[in-house]
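The structure follows.
The other protein chains are all here in position, but one chain of the complex has been omitted.
And now, chain A:
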Amino acid sequence: MEELTAVLIGLLTACAVYLMLARNVLRFIFGLVLISNAANLVIFLGGRLTAGAPPLIESGQTAPPPGVANALPQALVLTAIVIGFGLFAFALILMFRAHATLGTLDSEEMRLAEPRPDLRAVDEADAMPADAEDPMPATDEAATDEASGAAR
């Protein structure tokens, strides 16, 4: 059973990597979700799988019965799930914000900080500053509008 789970984790990882290599950042985020799951399963599997024996101490006892599941990886995975979720939520909203500002989900087109060398060479003078400056004032106004709306 553990061996089969190892094979499944490999499949999960492969799908995640394939998604993370896509140009569309939404696919990248799907890949992020899958690779988080794969990583959690790796930790869980590393502590070995035990069916039907959760690590609990019965009342009246001071120690769990022998042969309960390994508690340590469970605690680590619990932490990892929550942190993975935090990362996912932030990445999703970052992507969302990037789409709102740049109007694209294609990571190849998101070149605000590091413009493409060919573009930089051709129209360094006007194209890039326009690209770089246009969205920001618009969103600043938007922020003001939104803030006043919220105040109302």
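To be clear about the criterion, a contact is a pair of C-beta atoms (placed from the backbone, for glycine too) under 8 Å apart; a residue touches a chain by one contact, two chains touch by 3 or more; residues count from 1.
We take it that contacts and distances are computed from a predicted model.
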Inset, instruction - Refer to UniProt and select, among "Sugar ABC transporter permease", "Multisubunit sodium/proton antiporter MrpA subunit", "NADH-quinone oxidoreductase subunit J" or "Choline dehydrogenase", the name of the complex member that is left out. - result: "Multisubunit sodium/proton antiporter MrpA subunit"
Legend entry - Touching residues (missing chain, whole complex) on chain A: 1-30, 33-34, 37-38, 40-42, 44-59, 61-64, 68-72, 74-75, 77-79, 81-90, 92-97, 99-101, 105, 107-108, 110-111, 113-117, 139-140, 142-143, 145-147, 149-150
